[in-house]
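For this view, one protein chain was removed and the others were kept in their places.
Right after this comes chain A.
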Amino acid sequence: MDADPEGDRLGLEKLALWFQHRIAPIVAVDAPDGLVLDTTGADHLHGGELPMLKDMVHRMAGAGFRAKAVVADTWGAAHALARYGRAPIAVMPPGNTASVLADLPLEALRLPSPIIEGLATLGVSRIGPLAAMPRAPLALRFGPDIARRLDQTFGRMGEAIVPVRPVDPVEVSRNFAEPIGAAETIAKYIGKLVPLLCQGLDERGQGVRRLDLLLHRVDSRTEAIRVATAMPVRDVTRLTRLLCEKIETIDPGFGIERMVLIASLAEPMDRRQTVSSLIAEEETDVSDLIDTLANRVGMQALYRFAPVESDLPERSFCRVPALAPEETKNWPEHWPRPTRLLARPEPVQAMAELPDQPPLFFIWRGVRRKVKCADGPERVFGEWWKNDAELTIARDYFRVEDTSGERFWLYRAGDGEHGETGSQGWFLHGIFG
């Protein structure tokens, strides 16, 4: 198959738009084979930098691409590490650019190939030695490119990322004759931009799910604030508040000369009929609180539990978004369930009569507890339709109370008669109140 550079570029642009949709507001194509994102202030929405990278690479793998992802201080450093670093996913600690990049080949510096060949003739093939060489002779022989690329990579010179634009978003902007920098001033202009944006959304009958505020600084860098909402919102005060809470995360530098507010993800707003108080008491809307909290701790840290039809306790629940539609299923209530479920069942030493008697005593975390009374067994079978190894597995759960009154949820791995049903060892899985 012939190379298709034009097709590649178009594909990358589409991918960039998708990343802008998913990850961060500032995304640009790093031709010919990469994308560059400014994730400042956006990583917390994905659970931190490392989970964000994993998510990206995983999604790319799902689409059939093998990708490498790196977070670094500068575009140049990230470019170099992503292409010539060893790890497929890496987060470079801030301030370590020089030491991390020292061993990488010169190709990582985004220099034209004649210069790289010329440097190879001089015996320079790594970034570290090149950075240590005096600048003047290099500039005389190869032009200003080397110094510029080195400075960009090490963060001594700024490098603007010009983001791709989604198709036809609702967008409002404001230019300032004098650069602004104070938090109050920024808040004031946010307060002026949001009503304009909401007006635009109103005309389209849309509400915003994700809102990007781009602040163009006088030194041609761009700071960004991204807020997300759980449901489409067109409320001026709510959006203003969400944006203003993020002001402290931006660095105005020498001043901001242009503010752009983009509704990067807008969805149609469906109007709901409010219930008359004659029929039922109206439930207070908490979606504004959810948005405030989600923008602080991240959307995936806010959830409800929903029942899953499984007898195994650790599989009997799943996390659903806080504002997901309410499910009708419920957990069965034949047996009392412990308040706390240990993430991993802890092995205990126990003595019990076979085949189905509760233990007489058990030792957990070094404390020997004599069992006074117990309920059980509640037999739970492995889910053979999920996993072949679970075909014969069984567990016998007991609720036991020790002599001091503490209540625990113990189980025996196995049915107490057949060796293939489990190790017949005892485990503590939960604690009752």
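Convention: contacts are C-beta pairs under 8 Å (C-beta built on N, C-alpha and C of every residue); 3 or more make two chains touch, one makes a residue touch a chain; residues count from 1.
The rule is simple: contacts and distances are computed from a predicted model.
Missing chain, UniProt name from the options "Planctomycete cytochrome C", "ABC-2 type transport system ATP-binding protein", "Damage-inducible protein" or "3-oxoacyl-ACP reductase": "Damage-inducible protein".
The chain that is not drawn here is touched, among residues A:Y84, A:F154, A:F381 or A:F432, by A:F432. Contact with the omitted chain, checked across A:A131, A:L196, A:M269 or A:A322, is made by A:A322. The missing chain, though absent from the display, is touched by one residue of A:P179, A:P195, A:P307 or A:P355; that residue is A:P307.
Between the chain not shown and the residues A:A147, A:A160, A:V218 or A:L341, the one that touches is A:L341. One of A:A31, A:A120 or A:V297 touches the chain omitted from the figure, and that residue is A:V297. Against the chain not shown here, chain A presents residues 281, 283-286, 288-290, 292-293, 296-297, 301-307, 313, 316-317, 322, 326-327, 330-331, 333, 336-343, 372-375, 399-401, 403-407, 430-433.
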